[in-house]
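Of the protein chains in this complex, one is absent; all others appear in place.
Entry: subunit A
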């Protein structure tokens, strides 16, 4: 019998017991939907991580001053051991693989413009922050040397701050108040969007280091040139390990510490992000594995129903044999029926997965990516389940003796 005729016969058989067919498919539907959703969420998370690493640059270290910068004084001799702007210079000059080391201080402050009020993260920086973190200016200019040296009352604002305080109007040249200090906006940053933790990366204000040190209330630093962190960019990603070692040695030497509790800490940001991503992927993979167990259970359900179907239709099988169906024809007929059940289940599962991931993206802010190969794989896999679990009942049908099948009550 021709393949398309067999498909038609199988289709008719499935329609006859429509409710039963749907219930039988349910296991496959749920299994396929769950597997695809899990893999889509995993792929989405990976995509976001990649995006974030691209934003950070895979070649960036952050050197943190350990603990609170204001309590950096630990040397018994009164020498101050804390991270300073000079450390940034030293790293840049003495480690040739480092392309830029940007010192930063950060604080939180109220920012007021007219009757608008906002509380972004305030960063004391110099112009090295732009290459170090891949910031681009959307409007305006960077800090001038005079502004940097004399604690100039100027600010470069992030896209979110612009939106919240200025809306559509041009912020350049406007005066905003950071805590009680009036500062002039000289630039606006290009938007970076959210990072993987859902934090808004554009909710910040850059001001010169000294401006933050001297004019933002509540900032008492251990030394006049102390900073809270250095953002260190390495020219070539392959030198990361080497730079980390040299930086560690250099900073220890400069701070004269040898113990385990050095007053600084070197973190590789992309590594942190990746570690988190890997954990998440393992978790998603586990869920997908659990989901595929339901595929297996679905397959057993298919086998059960196919066995029932063979028994119910024994006389039909006998008649088909009497008019010329070979065992192979009967085998194919029931195999195709099982495959059709499973593939339809797979397709329905896929549709449900698409709906669910769409709404997760829309209403819960997830990123989900359904990869084409995952679709092919899961549909193919469900058809395979059909073949695997349909084979035994189909073979049983094909082995019937025509006369026994015809006489079956």
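Throughout what follows, contacts are C-beta pairs under 8 Å (C-beta built on N, C-alpha and C of every residue); 3 or more make two chains touch, one makes a residue touch a chain; residues count from 1.
Rule of thumb we're sticking to: contacts and distances are computed from a predicted model.
Remark: of the listed names "phosphoenolpyruvate--glycerone phosphotransferase", "Putative ABC transport system ATP-binding protein", "Dehydrogenase" or "Hydrogenase maturation factor", the one matching the undisplayed chain in UniProt is "Putative ABC transport system ATP-binding protein". Checked against the hidden chain, the listed residues A:212, A:321 or A:368 yield one contact partner: A:321.
Summary of contacts with the chain left out: across A:93, A:199, A:275 or A:401, the touching residue is A:401. Checked against the full complex, the candidates A:12, A:86 or A:146 give a single residue touching the omitted chain, namely A:12. Subunit A meets the missing chain through residues 1-2, 5, 12, 16, 315-316, 318-329, 401-403, 406.
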